[in-house]
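One protein chain omitted, others in place.
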Amino acid sequence: MQAIEALFPAHNYTLLAFIVLLPLLGAAVNGVFGKRLGKEAVSLLALSVMGIAFALAVVTFFALGHAQEGDEAARFFWKGWEWFRLTRSDGSSIMLNVGFSVDALNGTMALVVTGVGFLIHLYSVSYMAEDPGFHRFLTYLNLFIFSMLVLILGDSLPVLFVGWEGVGLCSYLLIGFWFDDDKNAAAGKKAFVTNRIGDFGLLVAMGLLLYFCGGLDWSTLDSNARGLLTPLQVWPLGTHVPAASLLPQGAEAWLNTPRYVSAATLVGLALFLGCAGKSAQLPLYVWLPDAMAGPTPVSALIHAATMVTAGVYLLCRLSFVMVLSPAAMATVAVTGALTAMFAASIAFAQQDIKKVLAYSTVSQLGYMFLGVGVGAFTAGFFHVITHAFFKACMFLGAGSVIHAMHARIHDTDASQDMRNMGGLRKYMPITFWTFTAAWAAIVGFPLTSGFFSKDEILLRAYTSFIKTPMKTLSDGGGGTMEVFSWPPWLGTALYAIGIVTALMTAFYMTRLYIGTFFGEFRGWKIVKNWKEPEHAHGHDDHGHHHHDPSVPLEGPVPHESPWQMWVPLAVLGFLAAFAGWLNAPLFHIETMHHWLEPVFEKASHSVELIEGAEHLEFVFLGAAIAAFLGGTGAAYFIYVMQKGKPAQSFAEAMPGLHALVVDKWRIDEIYEEYVIGAVDSLAEFFAWADKWIVDFLLARVTAFLVSTSGTVLRFLQTGRVQTYAAVMVVGLGVVGWFFVTPRAEAKVDANDESGVYSLTAAEGLGYSYRWDLNNDGKWDGDKGDFGDKTQQSLNLAVKENRTVRLEVKNAFGRTAVRTFNFERPAPDRSGLTSRLDGDTAPVRRAADLRQAPKPQEVK
Amino acid sequence: MNSLGYFVEQYVMLAGALFTLGCVGFLVRRNVLVQLMSIELMLNAVNLMLVAFNRQHLNDLNGQVFAFFIIAVAAAEVAVGLAIVLAFYRLKSSVQSDEADQLRH
Partner (left out) sequence: MTVGNVFFLVASVVALFGACMTIASRSPIRSAVGLLITIVGIAALFLMLNAQFLAAIQLIVYAGAVVVLFVFVIMLLGPDAGDGEGTIARARLARYGAGAFFVLLALAGAHLVSRSELTAHRFKVAPAGHGSVEGVGTLLFNTMVIPFELATALLIVAVVGAIAVARSKPHVRRESKSASPTARMFHGPLMARDAQRPLPTKAERAAKAAGGVG
């Protein structure tokens, strides 16, 4: 330990660079040379890279543990290099660096990412062994781990964003891994585009944070977060709504009252939008079920354990920013709860095993956001970890099952359909037992990891809320707003949704469990004795293998998977069962809580528990166990004892509702119709504009005009000298006219301060001048004669104005007149600022506006 | 009547009239030879004006020398111009300036 501390001091912890860059190295080598290296070398490289990264993460974890004694959070930094420097107008600059840092929060997450990642790499080596794109798969997996590590180990929001985009990219690449099938490619595209909508939110949040806090790395944000407590006027934009004067008086006043939102709320909502995209919350969850088109290890790694939890990580990392806005936190909690329930309702009717797991993931992510939204950061984060274990275990188990089924049924859809499974516990015991452990965790079987984490979230949903930082906020210029305060009924409502969802989760997961592993194997309706044909269990043809259901399909007996597949299952199953003991408040074990406490210390000042929270623990424990028993019991009753008849009769009794749930509430169709339809209409409009305005008006019409004028003008080119001479004569006339007319011009030399204005008339051939200087309408001089005086000057008093006229006569006797107006303005004693006439607003300097307004506490 | 021929303005007016006649002849007539003669008329008008102004400003004889050179240049120009007329005639068998529209669009 001393050696580690000596080699890698806290402010220059180079191990971080190794952890992050090793997977990148693996990806690079595998990507470039993978085809030549062969399967063994590629898998060895990928696995060893992951293994070493995991080992280093373990070392870092222990080093952190050693460094963190007491309440001070330990943090190791590694500054990479300066990315760019933004300079403000007053000369100070903001540095955005590429750097990494690790503390308790992301040290733990790095362990999970690299550990689970290693296990899934091992799994993939066997799962994808027959696939011709094997090296490409492992390259993408390594690249994904690299991006994920950049995301969680980044020291500032821009670096996190790089990782954020990187995982989005890898998700796209991996979902559409078998891109020959359009469906898979479309799923990958959908994931990426939906993610991008969320990324817009993250970028807006970055901009706001940069403006109000003056920096984007965690330490700067930590110290300057208070700067977000200013109200921003969001309506009306400007001073008033332009057309409001047409409305009646009352409506106009209502429309024009300024509405404020605090900057913290805007940041919180924008950040949550990013998380909604990345972590599949309402309304941007639609990509995750489609993402099941990718290979199962991808679903396990990305869409269960790591990428989708990046949103939760972001909110935990920026906890001290989020708690400044109770409104945003309430939105997070409510959205999380609603997503949980919504996704659970869809999972009720799905037949595809991976789709059930996908909706289950969305639902559990809702739980995590519920936990984070009420201020239980540790509980939410703990659920991230436990969910990683049990969901990855379930996905890998599902993959094992699908692997076995696929050997029988060379049809992607049918091999995942639960109606073709059943009774597999006889054939695949290891998969069965590990899946049981994971199932127990997710339904909340007492003393499993899922039980502890979900229980704590539900308890905190009821008891915990966010304190209002101050009652009113005001900026320096007169805008004030009341800060949102946490409604007292919200805790109850969230808890109600949460417990109902727990019940639903228990139900549908048990349905899945029973349908897959218990009963009779339904895949026999397919011939029992079967001989292996020429090609082995190839995953080569993941094409459209949709067999006619009446034709019997063939395949061997489902068998257990190779060791590379069941060892990860075993490890994850063990963790799913027993990792809960890391944080069991019931038994007063709060290891995780103590470990993460320094990270959330600042945020925890704003989190409060309602009165009497301590006594509710056992009540809620009972409620959680009741939900577990109720859900599993109901599923057991319906699917084992009644063999699924109540479900069928329900489907027959309410066919409309049933169809709606099976169709995932037709959300995708709504989006297709309204959102994508709107974009399509916009695109059509632009296509029309391009065709008729740009191509026709701007290109063809202008060309036509030019060519027509050319045709017209060409008639002047007769080639005959007489024509040209005629044109010259006309020009001669014009020139002659120009010379014959006189022009009255004078150069004015105005001196406002002394009041002396002098005019110098322009000279010309044979010109004579006469003036009218004293504004009386008559020409000066005895008889108003034309003379030779070209220079005149006049003195004006302050604020006096005068009109001067000049008349010029040339040798031909033609005259011209010009009038000049002079006004001597009052002297400008305002000093520093210049202003337009009539401007009486107080002078507001730009520098004043830049200072952060001081929030005023009003008791 | 007693002042005819002793005022420079009269010569200027006469020269202007001659110039106008020459210009009108150039613009109106189609025959290239007549056009050339009209050019000669214009040159003569200019010469007259130059000499008249020289008679008014008696410091030196610059006006007359200028007119002398104009005569020389006019002679050269007529020579070359008539050569061009001959070449043109060889091409088009006509001396109508209407025919000389090779540079027409």
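Which chain is which? They are A and B, in the order written, and residues in each are numbered from 1.
Operating definition for what follows: a contact is a pair of C-beta atoms (placed from the backbone, for glycine too) under 8 Å apart; a residue touches a chain by one contact, two chains touch by 3 or more.
The structure presented is a predicted model; accordingly, all values stated were derived computationally and were not measured.
The hidden chain makes contact, of the residues A:Ala253, A:Val740, A:Val798 or A:Val817, with A:Val740. Within the entire complex, the positions of chain A that touch the omitted partner chain are 718, 720, 722-723, 725-726, 729-730, 732-733, 736, 740, 811-813. Listed for chain B, the residues touching the missing chain in the whole complex are 1-11, 13-14, 16-25, 27-31, 33-34, 36-38, 40-41, 44, 47-48, 51-52, 54-56, 58, 60-62, 64-65, 67-69, 71-80, 82-87, 89-96, 98-99, 102.
We adopt the following convention: only the chains that are shown with their structure count from here on.
Centre-to-centre separation between chain A and chain B, using Cα means, comes to 86 Å. Residues 23, 26-27, 30, 35, 97-98, 100-105 of chain B are the ones that touch chain A when the two sit in their complex. Chain A contributes residues 714-715, 717-722, 725-726, 729 to its touches with chain B in the complex.
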